[in-house]
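Only one protein chain is missing from this complex, and each of the others stays in its spot.
For clarity, chains are labelled A, B and C in written order, and residue numbers in each chain start from 1.
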Amino acid sequence: MELVVSLEFSGGAELLFDKVKNHEVSLPARANGPWTIKHLLVWIKDNLLKERPELFVQGDTVRPGILVLINDADWELMGELNYELKSKDRIVFISTLHGG
Amino acid sequence: MELVVSLEFSGGAELLFDKVKNHEVSLPARANGPWTIKHLLVWIKDNLLKERPELFVQGDTVRPGILVLINDADWELMGELNYELKSKDRIVFISTLHGG
Amino acid sequence: PDIPCETLSNASIARYSRQLILPEVGVKGQLALANASVLIVGAGGLGCPAALYLAAAGTGCLGLLDYDTVELSNLHRQVLHTEQRVSVPKSSSAAFGCNQLNSTVRCIPYHMQLDSQNALQLLRQYDVVLDCTDNVATRYLLNDACIMAKKPLISGSALRFEGQLTVYNYQDGPCYRCLYPTPPPPETVTNCSDGGVLGVIPGIIGCLQALEAVKVICSLGNTYSQRLLLFDGLEGTFRTIKLRPRQQSCVVCGDNPSVTKLIDYEQFCGSRANDKEHSLELL
Partner (left out) sequence: PDIPCETLSNASIARYSRQLILPEVGVKGQLALANASVLIVGAGGLGCPAALYLAAAGTGCLGLLDYDTVELSNLHRQVLHTEQRVSVPKSSSAAFGCNQLNSTVRCIPYHMQLDSQNALQLLRQYDVVLDCTDNVATRYLLNDACIMAKKPLISGSALRFEGQLTVYNYQDGPCYRCLYPTPPPPETVTNCSDGGVLGVIPGIIGCLQALEAVKVICSLGNTYSQRLLLFDGLEGTFRTIKLRPRQQSCVVCGDNPSVTKLIDYEQFCGSRANDKEHSLELL
């Protein structure tokens, strides 16, 4: 069964995704186990990222300076890479701002 | 069956309710039909209002200058007095501000 | 400005470079700002930051209207005035402050009370109007006048630790009367003198009014038309409410308006358009 989640990019992270901030995506069913953030990152890299993946992912996680939010909470509170996605989850990737 | 809804007062309307902005309330089951905003206003007047009800209700509706929100939408979009309350609804009463 | 400005000077390009490089603004947006005129009604807690940031952004013409003079007790929130300008009309103090920041903005001070006689003629000279006033009667007056003059009205308000923001009469959104057909009973209305206000609360709302004005002028979309922002500074929460659309039955902006001329708003509201009246009468 497909899993529909919404992805959002802000703080400049959207510049890597054709400047589109909000993406509703359908993830195909996984044969072996649930979807986690770790799988999602691979999927984003393969399916959504337009260019320069190193500005978004590093190894199997997001690059330093990007904060991940799961339904308006810091992903650190939710299990980080191992969080299991549920239908209608909202996952936000924010690039930290440094300007003043 | 009891109906649990959350009531919020702001913009100064909370001053009529001991300055308490957030109230989680259990409404007793009604014998004849569902709870509407109209019934809720009577219940608030009888159970929550500490003083000077005319500063909150006028006739069977809220006094002019108070805006009612049902789950973050203007009550005009939701049927106003006739809206039927559901469990966990969030009803907000805002007194309009005029200061600058 | 009478003759529209069609190119940016080198000085303007240097000055506004940090906002010119935003693709959403660009030369087109900066020219729209240079050719825009904004009337700020009230040079108090809301009007001061709104005027400052609109002047900074390069708005062509700023009208600054206030009947009052600067007092020491204003300075905890009315940050465009100074100790040295206590007793000076707020309108000219604000114009002076804006021009110190940006001398290329044409600032027009109006030291007077907005009323049913002068409102329409004044509003017609401006593209966008900011409601930075502090009383119910002037808010109804400004609303009705904006409907009649067909101007968007960017409305802010603040009291204690709370602020509210919305845009009226813009892109088929509602007007003030659509939301509040009947004025509140006078005894339920609290002003900043009686209820108090933390100075930075109107600061935040006034800045947001300036942002809405820029978005209207540069056609950036997603304004607070048909949306209401509720800010609670004590809890640190922002809530955005979806509002009703323009009401066909509205007496002023509806399909068959019954209010087609400005009325006596002090009588309509049962309250004065300023809280200074009695002290002035004593003089």
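Quick notes on this structure:
One rule holds for everything that comes next: a contact is a pair of C-beta atoms (placed from the backbone, for glycine too) under 8 Å apart; a residue touches a chain by one contact, two chains touch by 3 or more.
Everything numeric in this text was worked out from a predicted model, so none of it was measured.
Looking at the complete complex, one finds that the omitted chain is in touch with A, C. Considering the whole complex, the residue from C:Arg77, C:Lys90, C:Lys151 or C:Arg177 that touches the absent chain is C:Arg77. Residues of subunit C that touch the chain left out of the display are 11, 14-22, 24-25, 49, 52-53, 56-58, 72-73, 75-77, 79, 81-84, 100-103, 160-161, 192-201, 203-204, 207-208, 210-211, 214-215, 220, 222-224, 227, 229, 233-238, 240. Those residues of subunit A that touch the chain absent from the view are 10-12, 21, 54-55, 63-67, 69, 72-74, 76-77, 94-100.
By definition in this document, only the chains that are shown with their structure count from here on.
Between subunit A and subunit C, the centres computed from C-alpha atoms are 40 Å apart. In subunit B, there is no position where the chain touches two or more neighbouring chains simultaneously.
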